[in-house]
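Excluded from the complex is one protein chain; the other protein chains are retained at their positions.
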Amino acid sequence: MQELVNRAKELLADGTVVRVLGWKAGDLPYNPEPAYFTSAEELDNFVYNGFCGANLSKYMIEASKLEGKTMVCLKPCDTYSFNQLIKEHRVDREKAYIVGVGCKGKLNIDKIKEKGIKGIQSISGAEMSDACDTLTIQTLYGEKTCSYAEAMLERCHVCKGKEHMIYDEIIGESKDTKDAERFAEVERIEAMSPEEKFAFFRNELSKCIRCNACRNVCPACSCRKCVFDSTKFDTAQKANVDSFEEKMFHIIRAFHVAGRCTDCGECSRVCPQGIPLHLFNRKFIKDINEFYGEFQAGADSEARGPLTNFTFEDCEPSIVTERR
Amino acid sequence: MSIEKEFRPKIVAFCCNWCSYAGADLAGSSRLAYPADVKIIRVPCSCRVNPMFILRAFQKGADGVIMCGCHPGDCHYSTGNYYARRRMTLLFSMLDYIGVENGRTRVEWVSAAEGVKFSTTMNEFVEKIHSLGENVRLEDLRCKN
Amino acid sequence: MQRIGVFVCHCGSNIAATVDVKKVVEMALLEPGVVHAEDYQYMCSEAGQAKILEAVKEKGLTGIVVCSCSPRMHEATFRKAAERAGVNPYMVEIANIREHCSWIHKDMEEATKKAVILARAAIAKVNLNAPLQPGESRVTKRALVIGGGIAGIQTAIDIADAGYEVDIVEKTPSIGGRMSQLDKTFPTLDCSACILTPKMVEASAHEKINIYTYSEVEKVTGFVGDFTVDIRKKARSVDMNKCTGCGVCQEKCPSKKAPSEFNRGLNTRSAIYTPFAQAIPNVPVIDRDACLKFKTGKCGLCEKVCQAGAIDYAQQDEIITEKYGAIVVATGFDTIKLDKYDEYAYSQSKDVITSLELERIMNAAGPTKGHLERLSDGKAPKEMVFIQCVGSRCADNRGKSYCSKICCMYTAKHAMLIRDKYPDVNVTVFYIDVRTPGKNFDEFYRRAVEEYGVNYIKGQVGKVAPLPNGKLLVQGADLIDNKQILKEADMVVLATAIEPDPSVRKIATMLTASIDTNNFLTEAHPKLRPVESPTAGVFLSGVCQGPKDIPETVAQAGAAAVKAIGLLAKDKLMTNPCTAKADELMCNGCSTCANVCPYGAITYEVKQVNDHGIREDRRIAVVNNALCQGCGACTVVCPSGAMDLQGFSNRQILAEVDAICR
Partner (left out) sequence: MNTAKKQAEQIKEISGVNPLKCMKCGKCSASCPSYNEMDIKPHQFVSYVVNEDIESLVNSKSLWKCLSCFACVERCPRDVKPGKLIDAARQVVVRQKGQDYLSPNEIPELLDPDLPQQLLVSAFRRYRR
């Protein structure tokens, strides 16, 4: 991390960038938050550790409008989002100095808490310089330990790889964390009966409080004005009044990012209700891969997305019935 | 004394102006009957059909939604139905995934000359919806009257 | 709030017999925005339209809903009426309660209920309509005719005579088409070449007509009044400007094994060839697949003998790009392949031929120099059998479902000509029906029977079997005499079904002109607009639209020309105002819409916007209204819904959905 801070100070000093987009320590040991830094002094608050899950590429939309260049720290999976934003002319490549930061897997505090670890005072073992094997947690009730892998976010278990798709320089080491099949959960649901599927999603979605966190964090959901806030579809409303609206919202949300979603997993990470929202996006990704060939949004900043493309021989919609 | 009300499905058909709407007109002028449950909405092209329209129809109590367009390759706007085909495939797959019976949605390509196909398609579709019964999974209960 | 008037048409009894129009009026009055509703016998009539004018005047209507026939029928009529009444024409919506309701439902209560709902949907839509103004686009004063047969030639001459430039694109080396292959024409029996060649010459000599032979349409973009077309001029390997048409090259060419397309493969031609003697232009082409120079590198004889130095082996295909205001399709027909009709032994015996092959045999310039003889042994036939409806009127997947229309007449012609020239030849025609509607047509057929003694037998042939003695055993049935017939024939002629030339599929796709299951181009209206394609600016001439004989083809060619002239005579065209429009404040500038626009109508501009007090420069989608055709592809890919389609807006369609599901 120190290397990162030093480099940021250098870039600020030589005028390459006028601000740095990274993370600063939060009020708890496990909730660092995205932040801008404009001076060497401010950079003293800079952190980068296992809890820095936030994808900073979306912040570059606003940063692109500001004067001067911004140094932005992007983890490997964040770079896909950044590419996708370039493709959609939402960020300005020229306004970004991309430092690809290493990643050893990001942590989900809820998973630690689920293990009954409470009253957390400090956590060690999640710094970039650490091996990231075991977390040592100081609590009000004494020291506890927890396996790093067991505390990882779901998305890190199905990691797309530790290669940065776009960067100006890379700082820090990465570690492969993939140990699960990306579509296993989707397949499990697909195998259910319609009644089970319906019950499963009704149960999950009934938790939705329409806080819009999933939408606001999503780097693909970057519309100036969301359809769900607009008068154009008569859909503007805040709370779900009926179970239909949860479904409508989440289907349309996933549909709008279908072919653009890089599967960064931010939606599920930020959902305060713990709804596995990525299951919608991943279903679209799986279908797109099956029907129209493998496609990874954000792998580059040029290729046409699958929903703005076609072949004469595409399958018919009846395939949904036929393959059952 | 209560009499079981006969189930009369609400079915929305989106038809592109150039092929399917004309096909429906031909079915009409050829007097090829299909149930009155089907109501047609004219759109310029199948690619104008937003998934939102389909969900909205279900929300408001539609029991089935069918989209008809020109045959692939014959789109009046040359490529519209190809995009629509991908969109609808993904949407239908998603509806299936969340447990909505997949017989409630259908896409059929009907040319201006296929009045017979239009009529048989609608007859089949209405029959299918009858077998599935009322749409309870996607309906917005507030819309019930 | 709109002030809406609802007008319910009886359409005589077409609607009123199954829909309770009074009830529709009554229910419509309950809908929001409706201030007036009435019904009338015929809304499309002068008196019906006057009702609209009157109501607008009295009630100050801002929106109009007509519950009547399909909008494809009378939307334009009612829009014009609205305009006369001082209401923007795009404030009119049609509820289709005839084709989509009264004609398909029998139960009055049910049909009325549906009509009320359809009216309700239209009312809901009109409530959200906004006045639209059509734009203008220019008209390129030049027409393209695809196909150089009699249909294409006639259309081109007629358009050119009206003073407009016309280009003909013909894929073979000469114009003339199928008619140039015919020997005589019914019902007058005059020689086909004698009436066609003057037309060909007229076309080629016309100062306004430009002919691209051995050329194909490669790409079409643009729209009515302003098409841009790429034409591929295939390498002829002969310089059109230098060649004098002396024909020495064809004489000397050592490679003479290529089947002659013009003679339907009944004999061969040289590798460098003109299809027939009267070809226009009279400039040969080198068939590179057959030419020794191209195949082996050796030979080059034609270059040596050509005194004009016209041979050019290095010639390349050339792409010409030209702009047109109107396009006429005249791609014509071919006969179907007979490989699925084994029972007629076409592939087994040279003496079983198609009627088009018989035309070549009967023609003095044909493979037998006009002598009627068997292709197997050159002997003169004594017994000839004609089989009708081969591949026509078939409900199975082997043939075509339609009647090819011309076969009855040309078979009568063939039978008559043979009996006239060779009175000792017996001619038997097996028919299912003899169809001869047309001026002097039935008289013609009757002459074949009464004056020429042609033996017509009602009944299809079941099988033709080649016999060891070289004859053909024809097994048929006489349904009038209730007898089965076994006949030994010397030659059998099959009245083979015709189908649109296979090239038409590609062309239709390029033109976005719709095509039916038989590959015939669809007309805009089967009765009222038979020579127009539903695609604006595209017209249909000849058999590409449906089976036709020569007089009909020529008549339709003229009609297509008139339609094209009517278009070219305009200086400006009104463009459809139902175009896409981006909401500047909502547009993300993401370019997704431009990716799916088939017309390249969307570009991006950096514009300063004032978004609720925030002034900033934004990249925003801008729609070119002259290019946009209003398909709406952009509206659905736009995630924010910034892009909307005027006349079919998201809210309008949703309002219809709501009204229907209510």
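As written, the chains take the letters A, B and C, and residue 1 is the first residue of each chain.
Assume a contact is a pair of C-beta atoms (placed from the backbone, for glycine too) under 8 Å apart; a residue touches a chain by one contact, two chains touch by 3 or more.
In this text, all values refer to a predicted model and were calculated from it rather than measured experimentally.
Student: The complex has one chain that is not drawn here; which of the drawn chains does it touch?
Tutor: So, taking every chain into account, the missing one touches C.
Student: Quick one: say which of C:50, C:108, C:266 or C:477 touches the chain that got left out.
Tutor: The single option touching the absent chain is C:477.
Student: With the full complex in mind, choose from C:23, C:323 or C:458 the residue touching the hidden chain.
Tutor: Once the missing chain is taken into account, the touching residue is C:458.
Student: Of the listed residues C:394, C:425, C:609 or C:622, which contacts the missing chain in the full complex?
Tutor: C:394
Student: Under the stated touch rule, tell me which residues of subunit C contact the chain that is not displayed.
Tutor: Touch with the absent chain occurs at residues 343, 389, 393-396, 398-399, 432-433, 458-463, 475-477, 479, 482, 484-485.
In the analysis below, only the chains that are shown with their structure count from here on.
Student: Looking at B-C and A-C, which pair shares more C-beta contacts?
Tutor: B-C
Student: Which chain's C-alpha centroid is most distant from that of subunit B?
Tutor: Farthest chain from subunit B, going by C-alpha centroids: A.
Student: Could you state the distance in Å from the CA-based centre of subunit A to that of subunit B?
Tutor: Using C-alpha averages as centres, the distance is 36 Å.
Student: Starting from the mean Cα coordinates of subunit B and subunit C, work out the distance between those two points in Å.
Tutor: Chain centres of subunit B and subunit C, defined by C-alpha means, are spaced 30 Å apart.
Student: Can you work out the whole-Å distance between the CA centroids of subunit A and subunit C?
Tutor: Comparing mean C-alpha positions, subunit C is 54 Å from subunit A.
Student: Among all residues of subunit A, which ones touch two or more of the remaining chains?
Tutor: 227, 233, 307-309
Student: If a residue has to touch 2 or more other chains to count, which residues of subunit C qualify?
Tutor: Residues 596, 637, 650, 654 of subunit C touch two or more partner chains.
Student: Where on subunit C is subunit B touching in the complex?
Tutor: Interface residues on subunit C, with respect to subunit B: 70-73, 96, 98-101, 103-107, 110-111, 113-114, 117-118, 121, 508-509, 512, 514-517, 522, 534-535, 578, 596, 598, 629-633, 635-637, 645, 648, 650, 653-654, 656-658, 660-662.
Student: Can you list the residues on subunit A that touch subunit B in the complex?
Tutor: My answer: residues 186, 189-190, 192, 194-202, 227, 233, 235, 241-242, 244-245, 247-248, 251-252, 254-255, 258, 280, 283-284, 287-288, 291-292, 306-312, 314-321, 324.
Student: Given the complex with subunit C, which residues does subunit B contribute to the contact?
Tutor: So the residues of subunit B touching subunit C come out as 10, 12, 17-19, 21-22, 24-25, 27-29, 31-34, 36, 39-45, 47-53, 56-57, 60-62, 70, 73-80, 83, 87, 111-114, 119, 143.
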